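Excluded from the complex is one protein chain; the other protein chains are retained at their positions.
Moving on, here comes subunit A:
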Amino acid sequence: MTQMAHQLPELAIPALRFEGASVVHRSQTLLQPLTLSLDGCRRTLVMGPNGAGKSLLMRLAHGLLLPSAGQVYWEGKPPRQAMVFQRPVLLKRSALDNLTYALAVSGTPWRARKPLAREALARFGLSPLERRPARVLSGGEQQRLALARAWLLAPEVLFLDEPTAALDPASMRAVEAAVLDFHARGTRILMTTHDLNQAKRLADDVVLLHEGRLIEHSDAERFFTTPASPTTRAFIDGDLIW
């Protein structure tokens, strides 16, 4: 009945290519020319210390930011995308209205919006809070609401920028479970995190950035067991602070 917004197309998700993409702000290079290819329906975790350029990479990938040089493009038709931010951006409306708004924007017929939104609230354990103003919810609830909004958009690619950075362990587990649900539904995941254990739990492959440079991109198992770069080893050992 309400599966319309949840179904993902059978088509393969196009690859995302970075070709010499860099970001320069006020003559300061924040992201060095980056060449990277992200293929398949995988869970890619982007890691690195503070200021490594993780958020910039996410914004470039999602099209929120244009590269100063080089290009970022999808090899094929750009997929349907959604993004969940570290600090959820929720509208000054109720939890339910935040979801119906996203559905309205995506072109869902008026009559279908509330049932779909309520189903998503239930899925993310937010049903009792549907009338509550979204911005007075707790941090964990707000993040689940942001995930529910993304869920309704049925993205083929989901970007998550440190979605668990400010959450308690229970909320973090809920977000991780949601990420796995998204992926099980056929959504490609691109997520940044500082948390090595979280990356071990979630990642199919890992991208490591340091000081605006790509250090390594490899399968998760190889990344954690036999890293190609000494910088990666230092990062895993906790010796890479800046």
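Observations
The rule is short, and it goes like this: a contact is a pair of C-beta atoms (placed from the backbone, for glycine too) under 8 Å apart; a residue touches a chain by one contact, two chains touch by 3 or more; residues count from 1.
Definition applied: contacts and distances are computed from a predicted model.
Not shown: a single chain whose UniProt protein name, out of "Thiamine pyrophosphate enzyme TPP-binding domain-containing protein", "ABC transporter permease", "Iron-sulfur cluster assembly protein SufD" or "Phosphate-selective porin O and P", is "ABC transporter permease". Only one residue from A:14, A:51 or A:133 touches the chain missing from this view: A:133. Residue in contact with the omitted chain (choice from A:64, A:122 or A:177): A:64. Between the chain not shown and the residues A:23, A:102, A:129 or A:202, the one that touches is A:102.
Check A:34, A:60, A:82 or A:172 against the missing chain and you find that the one touching it is A:82. Where subunit A meets the chain that is not shown, the touching residues are 59, 62-64, 81-83, 85, 89, 91-93, 101-102, 105-106, 133-136, 153.
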